[in-house]
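All protein chains of the complex are present and in place, except for one that has been dropped.
And now, chain A:
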Amino acid sequence: MHELSIAQALVEQVEAVIRTHHALRASLIRVRVGPLAGVVPELLAHAFPLAAAGSRMEHAELALVKAPVRVLCERCGAESEAAMNRLLCAECGDWHTRIVSGDELLLESVELETAASPSPAS
């Protein structure tokens, strides 16, 4: 149950993005969550409005992108999909694998509302 502290960290980071880009507010926040990140997307979605209340993203949509668990086999080199408690190579069955995707917790992108007369971005 640490999703509220994650949501607070998310608000701080989006706030920094808003500041850096001299924007008015954030309208869409995209976060990529892997099953092995130790974060429950549904709990994060519930915690976010509490953390965002009164901030420049309180009306923003939080889009949680679920990342698949994928492993790269160090023995045979194959990349395959895996279950979160069975990170074995799907090709050769070996356990000497590396996680390629599935343990990330990333703020991927933010859509910002800028001032009324925006300079067209190139």
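Some points to look at:
Methods note: a residue touches a chain if its C-beta (ideal position, glycine included) is under 8 Å from a C-beta of that chain, and two chains touch if they have at least 3 such contacts; residues count from 1.
The definition used in the following text is that contacts and distances are computed from a predicted model.
Of "Hydrogenase maturation factor HypB", "PDGLE domain", "ABC transporter permease protein" or "Nucleotidyltransferase family protein", only "Hydrogenase maturation factor HypB" is the UniProt protein name of the chain excluded from the display. Checked against the hidden chain, the listed residues A:Val17, A:Ala45 or A:Cys76 yield one contact partner: A:Val17. What chain A contributes to its contact with the hidden chain is residues 1-2, 5-6, 9-10, 12-13, 17, 20-21, 23, 27-28, 31, 34, 36-39, 67, 71, 84-88, 95-114, 116, 118, 120-121.
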